[in-house]
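Only one protein chain is missing; all other protein chains are in place.
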């Protein structure tokens, strides 16, 4: 493999070159996935905790569905969101199709089940440990939610990172609802698809390495923050 | 500035309402874990519940404290239910610092935010935990953790304190610290309801004794009478150290 064909060199050249197009793509990728994870977490953490704490008819069915949706194919989620946001669809008048907002919506749908299902599992485990003592202290189920969520924070950080991993890795959804428009909705994963379809495999692979490096850095940062917090607070 | 917790913060001895069990029973999956039981716990004594494993002591406590509802019959307080606290065999503490665990309890009690820290420090001093204030609560030793749960209970100013085998996992020094704390509570006017399978502990602490066996309360009498002249054969065997199951 010549130097220009070696994907690692390509990746390095991409990073050092600080090509403005690449920077735009990287920034957009991070924005879309991070915002999607934030929104999904804000919704899914309380839903997961509520599912852990309350018993109601249909609860088991809901848990099964949520677990199953963890495996929702991104392209299916993308298609559903496309049909919703298309002008011919129910939410068409918002004009959200082919914008980063549509991509965020699709990724929220993908990430929500992961965070909700795994939060439920974590909170349920904690509940077994804490429930009696917390009830003894006079807490209602509702007031237990923030306490348990905060106490589960280290485990939940991993859950949120799993959601972020899913969001930043997927291409099926963002491709359909974003349209891979140059300079507007092109992200790292759709760029990789594009370069592959043009046959520029080293560049595609180089972009893949850049993406992986980015995600690894974010995970490393999260790990460092969590370790520091653990040492300080337990 | 902040009113320190004094004994007058606790209900006075006469004010602890009586707890009535009226034909209260507990069944789980067809097994009678507590047969219909009728008794009253009144006054401000230290009641020790004794019996072999599986006798139903913990179950009785949970029914008394309100963590469980009886399958039939009633468990009720005479008048308004008093403030209660419970300490468990294995201390349950949050993933926070020692002092934050106490502040949390005060927040649950809706104590004004400004007062929480000072009150928490008082409790830490009282229970000898001041030096550990900023440590993660979960890295404390078993004895220290149990003292912390007692400090937390203290901040709730309970009229009744339930303790479920609080010292069975502790070394002798820690056991003494817990027993001293229990007596402190009692002297402040808190009724004590405590389970144990340690005969000597019971002899040290009990004002009256509830002896249980096989889901049934076989004896409910003063400590003196129980240890001198137990009426049931199981109790006699238990006191002799023979009855384990």
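First chain written, first letter: the chains are A and B, and each begins at residue 1.
In this text, a residue touches a chain if its C-beta (ideal position, glycine included) is under 8 Å from a C-beta of that chain, and two chains touch if they have at least 3 such contacts.
As a convention for this text, contacts and distances are computed from a predicted model.
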Out of "Cache domain-containing protein", "Tungstate transport system substrate-binding protein", "Envelope stress response membrane protein PspC" or "Dihydroorotate dehydrogenase", which one is the UniProt protein name for the chain not included here?
"Tungstate transport system substrate-binding protein"
By the document's own contact criterion, which visible chains does the hidden chain reach in the full complex?
A
Selected residue (touches chain absent from view) among A:10, A:99 or A:191:
A:99
Candidate in contact with the missing chain, chosen from A:59, A:87 or A:223
A:87
Touching the absent chain: which residues on chain A qualify?
31, 34-35, 38, 86-89, 92-93, 95, 97-100, 179-184, 194, 196-201, 225, 229, 233
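Operating definition for what follows: only the chains that are shown with their structure count from here on.
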Chain-centre distance (mean CA atoms) for chain A and chain B, in whole Å, is 46
Chain A - residues contacting chain B, complex:
129-130, 132-139, 143, 147, 150-151, 153-154, 233-234
Would you mind writing out the residues of chain B in touch with chain A in their complex?
62, 65, 67, 84-86, 88, 92, 94-97, 104-105, 108-109, 135-139, 152, 156, 162
